[in-house]
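Shown here: the complex without one of its protein chains, the others still in place.
Let's look at chain A:
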Amino acid sequence: MTTAAVSTCPDCTEAVPSADDVRVTSIVECPGCQAELEVIGVDPVEYALAPDIEEDFGE
């Protein structure tokens, strides 16, 4: 995948690249602080801290 956009981590402000086919609700890891980030917008790419995994998540 190619890098099409760079936005910043809302926690540590590190630049976080995203793929050109990224979707809202995709999860990426911040290369600076390793926080899980959720893509909340794609034009431009925008991140929020991903919601915590809850107790009943998983298959």
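Going forward, a contact is a pair of C-beta atoms (placed from the backbone, for glycine too) under 8 Å apart; a residue touches a chain by one contact, two chains touch by 3 or more; residues count from 1.
Here is the rule we use: contacts and distances are computed from a predicted model.
The chain not displayed here is annotated in its UniProt record as "[lysine-biosynthesis-protein LysW]--L-2-aminoadipate ligase", chosen from "Carbon-monoxide dehydrogenase medium subunit", "Cytochrome c-type biogenesis protein CcmE", "[lysine-biosynthesis-protein LysW]--L-2-aminoadipate ligase" or "Nitrite reductase (NADH) small subunit". Within the entire complex, the positions of chain A that touch the omitted partner chain are 23-27, 38-39, 50, 54-59.
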